[in-house]
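Note that this complex is displayed minus one protein chain, with the remaining chains in position.
Right, chain A next:
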Amino acid sequence: MTYVGGVRLYLGLWVMSSNSCAMVVSKGLVNPPSTGREPYFVSPPGAAARPLLAVDGYASCSFIFLLFLHRLLFFLRCPFFFSFVFESPCKMLNMLSVFSVLRRQFLENNCLNVFLIMRRSKNCSLFSLLRTSLKELVYENTAKRGLWLSASSLVDEDLHLHPRILSNFCINTRSFSIPVKRFDRASNCRGLGHHEFPEFRGLNRFLCSSEAGSGELPRCWNCGGAAVSPGPFLACGLCGSVQPVDQSIDFFQIFGLERKYEIKDGNLEGKYKDWQKKLHPDLVHSKSEKEKMFAAEQSARVIDAYQTLSKPLLRAIYLLKLEGVHADEEKTITDPDLLAEMMDIREAVEEANDSHSLNQIQTQVEEKFEKCSRSFEQAFKMHDFDNAIAAIERMRYHDRALEEITKKL
């Protein structure tokens, strides 16, 4: 008898704790947040008693009803397994309410709120059950793989606060740019700093450092030193750490060149090797994961820059892209002169079988390529973008012909 009584007491305590949860939850019903967009975790300091979740009315009503029923049964001294039977639906309803909130948050694209809610409601079993659905929803809603990976890592780690989460956020910066930007309105960024979540303090620091903004010198994430030397801030001059990729630094700036088509005395190769001496991933072999990721991205960017700038056709296309003109369209052209000319050249290449005639054709085509090059330069200087695009098309055809010749040689 006493044994059963003890178990009942234990159950009663359990129910009481879930009741207090319900109180918190129902308070949310009475005092819901004013707008749907307000992130739930931003609170003025001192408002610690503010309810965490606002619930859909229906879910909370049924939840409260079931709890009442459960209490009634308990009061009437029902065998404990009846009350046990009612425990799980209560739990399920709790989860349901959490999920309705989550869903609304997802639909409002407030992904970071979602992570917080997931973290706060420490219910691992439900989340492992619904993990797949969560992942799908994140993937569909954001279509960013980085976000998905972080979501799954959050769920997998059993809701423990982990410093690795922060690095995940940092690592997947590019994939986070959309939700982070949405989240990082001016007011929120400042408000976060005061909040109790330590991980978001770190995130705040990271966010604000990457949004260095106009007028501010970029600072090194490692030593905090400002960029001293002129030129793009790809690696810190003081401590040597590789910096995260800044997409606003274009390829010409990386090599210290003006934004022109002509690059004489650019010494591209020398500068390229100098950069790789500072940024190559092999040099950060023993450093942190974060820095390895930065090094991989930065050196890939420098390689891209080198390859784009060293080929005239790619350089021309990139120049136009920087001006906002998209040259790489997949439309068909019916310019009879250009096409007839190209047909003749290609046919000649097909028929030529010895290297002598091929070389002859090669020189001819190279001359024509040079001519197109000059005309592009002229057009670009005059900001005559239509002619520039036409020149690029001609250059591409000639470039293709040159490739074929090289293949045959």
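As a convention for this text, a residue touches a chain if its C-beta (ideal position, glycine included) is under 8 Å from a C-beta of that chain, and two chains touch if they have at least 3 such contacts; residues count from 1.
The working rule: contacts and distances are computed from a predicted model.
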{"item": "Among \"Iron-sulfur cluster assembly protein\", \"Isoaspartyl peptidase/L-asparaginase\", \"pyruvate dehydrogenase (acetyl-transferring)\" or \"Protein YIPF\", the UniProt name of the subunit that does not appear here", "value": "\"Iron-sulfur cluster assembly protein\""}
{"item": "Among A:Leu72, A:Leu238, A:Ala300 or A:Ile333, residue touching the chain not depicted", "value": "A:Ile333"}
{"item": "Which residue of A:Ala296, A:Leu314 or A:Met342 touches the chain not shown here", "value": "A:Met342"}
{"item": "Residues of chain A (touch criterion as defined above) contacting the omitted chain", "value": "96, 99, 102-103, 106, 129-130, 132-134, 136-137, 140, 328-336, 338-340, 342-343, 346-347, 392-393, 396-397, 399-401, 404"}
